[in-house]
Each structure stands twice: as structure tokens, then as C-alpha cells.
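In this view, the complex is presented without one of its protein chains, the others remaining in place.
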């Protein structure tokens, strides 16, 4: 097979908490994506500083000024071939910082592409309960979550602060998810290029 | 039965969106609660202005200054006998403004009390998909959601801006939910007073 | 506190699989309930042999003959003060044998009583994904699931075939769930006796 253009992946980090463990997960995911030849961009809500949603990007009318950060993010979401969400679990549910950031953009940006769920917790269940809600959320956005979910229990013992893997299962776990994501991303990118998106 | 102290109910509104439809639902719910003799308090995230959660109320250590609004809300959540959440549906999921506000407070405030779900949407499914996620969320917080869920489809046609009911099912729907909530709130308040909370 | 009548608990086992691991969990739960003074009854779908639901117990009209096993189970569900579901996880969802058995009976049997979720899996996530669906299912039946969920990962290493605990966390885990269930069961039974059920 001829070399193909790298897949563009946007990684959404879902936390702005003090001492957030999610940052090490995002760093790890970014490193794994880069190692496997992806063109990866991290959306960190602590950098983007989007407030609780008052107005989604798709509600700005022509002539209205869209904040620059929002316009840039929207373009990046639209250009991506796939997404990864890095999600903790807040009261068994999706972290508000994650959903809030993604809610700014509409189905027309996300649709007909796949997404991957990486979830984590300091406890033993690895954030899997939030992952179940994410299946619904990502499905509605149009970026279907692939079957494999990479759950990381006791995340503080599995990854160092810089995202380096301590637990030996980290790299094989990420590899499985990325393989599943890539398969679907290529299938859908090829078909978008051949057949367009449904109208 | 002798008159009993009114039930204290905190109502959480889950949106800060421009032109939010949820405000009319919150007004309607507050009016129904007051009409039925409850001591009701509305938590509107547009007033409370809590940012995306960096530090929950229960993570402030002795000597650290807790923001006044947070300290007051915490006391009110702790003092309540029951909760109602007024929830739209964002991408089939819990509105971040709702979860974010409630995440500031811990299970020790919410537990051994019931909660009621009022959900709405401009479409035909009335926010019921978000309600399913709320069952998990509220269960983990310790305030079990009662069986009855009051879902309001086409909310803009069901309630006026001031919260006055247009649709004839509004008052009977609210009544059913409040009856279910009250039953559980009295059962649990009585038992808290008699037996305390489990330790 | 004066001695009170033991709580009647129906335990629903959710599997008829060959070599089912759930049986050891049910045995363990039954032993823990009996040790703590409950009047516990096990519903094992392999014994009850109810087929996939064609007709629920509440759809038999007067004069129609209800199968004896169904009539007896209905009476026991109605008489119970609380429920425990023992649930594996089938494709991240509620085991059909569990939902099928419970679907035979209506909200009028289950309502205004609490339920407890005990979930398990041979893997590391302990069935927690099915537990999230169970919150919705039990909520709709009217028997609110208490906050504490007792999840058992690697169940084959945690419990022996006869239900005896191998893992040292088993008894403390069961104790927490039962304490939470008992608190709510007493609160609700007292209130049913005092105030009746809402009409």
C-alpha cells in the first residue's frame, strides 16, 4: 500500500482540576499518537479557557464576531479525521469540562469520523462508567466511538507525571485502541473522499 | 397528621445558555413547589457563576478561604431535604452547567435524601436521554432519583417565559413528581431524625 | 432500639449460563443477608424456568389461570421490603435472564422500596457497566437503587464455588451495601406503615 497522508487526530482533555491526573494521560496519548505517525493536536480546556457554554460556535451568524480561539478550534475539529477523548469520571458521569468543550461544535464538524475513548480513575474501575455515557454523547455528535475502550485504573500508579508509562499494560492498551481507531478513520476518510458525506 | 415542618428543596437549574429555555422550567418548578408548601431555593448557575470545577468545596482545608458563594451553597445543599434538577439535554447527555454546579459538593451533603428529575427539550423526546445519565449521577451523589421523571417535550410550547403553564399536562405532571419526591423525602427525613445516617 | 421485624429481601440472580459464576455470588449474598438477620429468598432463573416474557404477571385478567410459579413469585416480590440484584455483565449490559425475570412483575410490587446492586465479572471492571443500566431499570420499576454498589472484579478469585469469600474485601464490601440498603428499607417500610403509599 502506498504511503497515505497521516491521520489528523484531535485529543480532547476533559479536566481543569487542580492537580489533575488527566494531564498525564493526555501526554501519554499524545506521545503514543506521535510515535505511530499521527498528526495529533491536544485541546486542553485549561489553555482554551472556554466558559460554560452560552453560545455554540454554530450559532454565530454572519457578521457576528466569533472569538478567535473558538474559530480556530472549530476549524481544527472540522479538519480532523478522528478524535480521542481523555476522560476521568465525575460522579460516575462525563466530566463537565470535557462535554462543555465538545458541545461548542456541531455534528457537521464531527460526523462521519470515528472517536476513541481513553478513560481513567484513581480507583479500580478506570472511569468505565463515564465511558458508557460517552458512547451516547459521541454517537449523537456523529463521531462513533470504536469498540475498544482503553480504561486505566489507578492512573497515578500507571503513568508518571510526564505521561511516561509505569504499568506495563499501558503501551499495549493504547496500541489496541489506536489500531481500532485507525481502521475506522481510514475506512471513513476513504469513503468521504470517494462518496462525500450524505446530504 | 399534625402539620410538619415544610420540606426544604434545592432546585438546580442546568443551563447558562443564551435564550435558555430552562429558565421557564425552573420558574414553573419553583412556583409548583411553593404552591405545595415547600421551602424552595433556586440555584441558577448564571447567578452563582461557579467556573468549571478546579476545586470542590470539600477539598478546602482548614484555614483555606472558601469563596463565600460556595460556602453558602454548601450549607444550603447540606440543609436540604430533597433536590430537583431541571435538565435540558446536550448531545443526549447531562448539561455541563448542571453537573459542574452539583460536582462542587460531596456525597456527605446529598446522601440519604431523594431527588427528582425534571427534563425538557424543544424536540419530542423531552430530554429523557439526559435523564437516564442523571439517574447514575444522582445515585452516586447519594440522593436517589425517584421513579417518576417529569419530561417536557416541546418546552417552548408547554410553558410561557415566566414559567406559566400553557400545556394542560404541566400541572398534573409536576404534581406526580412532587408527590413521589415528597413521599421519599418524608420517609428519609423521619429516618434521619430517628436513626441518624449510617456511619 | 427495640427489636424490629426482620427485613424481607428477595435476591434476583441474573444468569442461567453453563458454569455460571453468578451462583457463587448469590450464595455469598444470601449468606451475608442471613448472617445479618434478614429474611432472604433467592430467585434463581434456572429454577424458576420462566421463558422469555410473553405475558407479564399483571396482564392476567380475572379468571385467567396464572402459572403457579409466577403467582408465588409475585406474592413474594410484593411482600418484600427490599431487593438485591446479582448481576453479571453481558456485552456491557444487563443480563437478559435478570431483566426478563424482573419484567414479569409490575411497579406496584416493587415501588417505595429500595434495591441494592451486586455486580461482578471475571475481568477487572466488576460489571460496573451493567450496574449503570440497572440504575435506570430499577428506578423505573420503583425500587430505587441505593448509592453504594458492590462490584466484584475477578469474581472467580474472590469467591469460592460455595460462595465463601477468598478475597478479604468481600465481607466488608457486602457489609457496606447491606447497611445502605437497610437504612433505606427501614425508612421506607416505616413510612409505608405510617403514611401508606401515594395513590
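Letters are used for the chains, namely A, B and C, taken in the order the chains are written, and counting of residues starts over at 1 for each.
The rule we apply is simple: contacts are C-beta pairs under 8 Å (C-beta built on N, C-alpha and C of every residue); 3 or more make two chains touch, one makes a residue touch a chain.
Computed from a prediction, not measured in an experiment: that's the story for all the values here.
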Touching partners, among the displayed chains, of the absent chain: A, B, C
Per the touch definition above, residue among C:55, C:169 or C:197 touching the missing chain: C:55
Option touching the unshown chain, where B:8, B:24, B:38 or B:92 are the choices: B:92
Interface residues of subunit C (partner: the chain not displayed): 16-18, 45, 51-55, 59, 90-94, 96-97, 99-100, 102-103, 129, 133, 136-137, 139-141
Interface with the undisplayed chain - residues on subunit B: 92, 124-126, 128-129, 131-132, 151, 153
Interface with the unshown chain - residue positions in subunit A: 1, 107, 111-112, 114, 132, 135-136, 139-142, 144-147, 179-180, 183-184, 186-188, 190-191, 194-195, 197-198
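Note that in this section only the chains that are shown with their structure count from here on.
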For subunit A paired with subunit B, centre-to-centre distance based on mean C-alpha positions, whole Å: 30
Chain centre separation in whole Å, for subunit C relative to subunit B (CA means): 28
Per-residue overlap in subunit C, given as positions that touch at least 2 other chains: 132
